[in-house]
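Can you read through this structure? Questions will come right after.
Note that one protein chain is taken out, while the other chains of the complex remain in position.
Here the chain labels run A and B in written order, and each chain numbers its own residues starting at 1.
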Amino acid sequence: MTQPTLSVHDLACVRGDRLLFKGMNFQVEAGELLLVQGGNGQGKTSLLRLLTGLSTPEAGEVCWRGDSIRRQQETYHREMMYLGHANGIKDDLNPVENLRFAAGLQGCAFDENQAIATLRNQGLSRCLDLPCRVLSFGQRRRVALSALLLAGALLWILDEPLTGLDIHAVALMEGLIRTHLAAGGLAVATTHQAFNLEGMPVRRLLVGNVAIPELA
Amino acid sequence: MNLYTYASPATFYHLAGRLIPWFAWAAGLLTVWGLYVSFFLAPTDFQQGEAYRIIFIHVPAAWMSMFIYLVMAFWGAIGLAFNTRLSFMLARALAPTGAMFTFVALWTGAWWGKPMWGAWWVWDARLTSELILLFLYVGIIALWAAIDDIRRSDRAGALLTLIGAINVPIIYFSVKWWNTLHQGASVSLTKAPSMAALMLQGMLILAFAAWFYTIAVALARVRRIILERERHTEWAKAILAETH
Partner (left out) sequence: MAEPSMHRFLLAVLRRDLTLAARRRGDWLIAQFFFVMVASLFPLGVGPEPEMLARIGPGVLWVAATLASLLSLSRLFADDHRDGSLEHMVLSPEPTVLLVLGKSLAHWLIYGIPLLLIAPILGLQFNLTWAAILTLEISLLLGTPILSLLGSVGAALTLGLRGGGVLLTLLILPLYVPALIFGAGAVDGVMAGTGAEAHLSLLGAFLVLSLLISPWIAAAALRVSLE
């Protein structure tokens, strides 16, 4: 099997009438984090949606393991996990039920003990039976994170993962990403905030107006 | 001739501009000739008198309303398969004309029905199918209007047109079925008077006239759409500048 690499060639993105960026090229290797930064409305989320395959680029292509993601949707979706602004958590279900469904989505068998253990590690032991509606934003984020962890995906695509989290949760998240990278995973994240990034191999990408030069 | 060059909106814009006068003239001449045949040459039907002549407009209009819908579905499918913007624009340019012909078919059907059967509207198979076709057209146009993002709008409309096109034969069949069950064959506008050769000729000429008219109007409309969508490009800006 080829190396797990996320690469982007000559990518261009149009939203409505506006050209957000064009000629974008970069590569993310195993164990690396790509940090996407830029002002609001500049195309950070659009870029992430292009990477997941939810949106189609105006030009260029996104490749996983050297092959276009359009040609290997099933494989790519199995190895990639997306965490967007909205958590993707059903408010009417409790955390365990949400995780059960997330496992079903991946086509995997559900290990309830492992799920509960993960939720406990995230500090949600007292919330296991409650509908997610009554949880705080930060707690719901952590349920979504548990789903991310259980899926065991190689590539994490995270949109503003630190938003709405308190200091402890932020440290927890950074720790999780660090562990993921150390195990050979890849991650792409957008952020407004400061990430504590010592020890993590990080590339930065600035999304601004129109042409983006190659990453240094 | 490489067809792909014509898929470029800029090239097509100019090509369309050159073609429109030809089609417009052809449509005009055929209409005059067709109306002459229909209203002066074709014999009076001994059963239905002079009023039957409205079918010379009704039948071609009904044919065109159906045909245009299928052409729209075709262009939508091409656009979805090959991701060509021009195909979607052509589909959009055709829709209003198709809806118009459906409307004309319904009105002329009613005008025919009144002297024949004494009622403005009879639920005969063809008229009812035309009514449903009108609903399909309205649905597509409403969907296009409701979506702001052009790309999504084009594709959603194309998908809807496709599923409508698959359904249209079924709808037509089911309405005919319904009609024969409930009213029998007596009340039927589809049962046109047995055609004298001149009558058929008149209808065919007017059908071709309608076809050329449609092409001319659709080309004109697609040029407007192209200019609007490509207004950020250099060539479009030049054209818009000189017309002001």
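Rule of thumb we're sticking to: a residue touches a chain if its C-beta (ideal position, glycine included) is under 8 Å from a C-beta of that chain, and two chains touch if they have at least 3 such contacts.
Keep in mind that what you see is a predicted model, and the values were worked out from it rather than measured.
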| item | value |
| --- | --- |
| Of A:Ala102, A:Leu119 or A:Leu135, the residue in touch with the unshown chain | A:Ala102 |
| Contact with the hidden chain (one of B:Ile166, B:Ala196 or B:Ala238) | B:Ile166 |
| Touching residues on subunit B - with respect to the absent chain | 80, 132, 135-136, 138-139, 142-143, 146-147, 149, 151-152, 155-156, 159-160, 162-164, 166-167, 170-171, 173-175, 177-178, 181 |
| For subunit A, residues in touch with the removed chain | 52-56, 73-75, 77-78, 80, 82, 84-93, 97, 100-109, 131 |
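Methods note: only the chains that are shown with their structure count from here on.
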| item | value |
| --- | --- |
| Length of the line joining the C-alpha centres of subunit A and subunit B, rounded to whole Å | 49 |
| Complex contacts: residues of subunit B adjacent to subunit A | 148-150, 232 |
| Residues on subunit A engaged by subunit B in the complex (per definition of touch) | 16-17 |
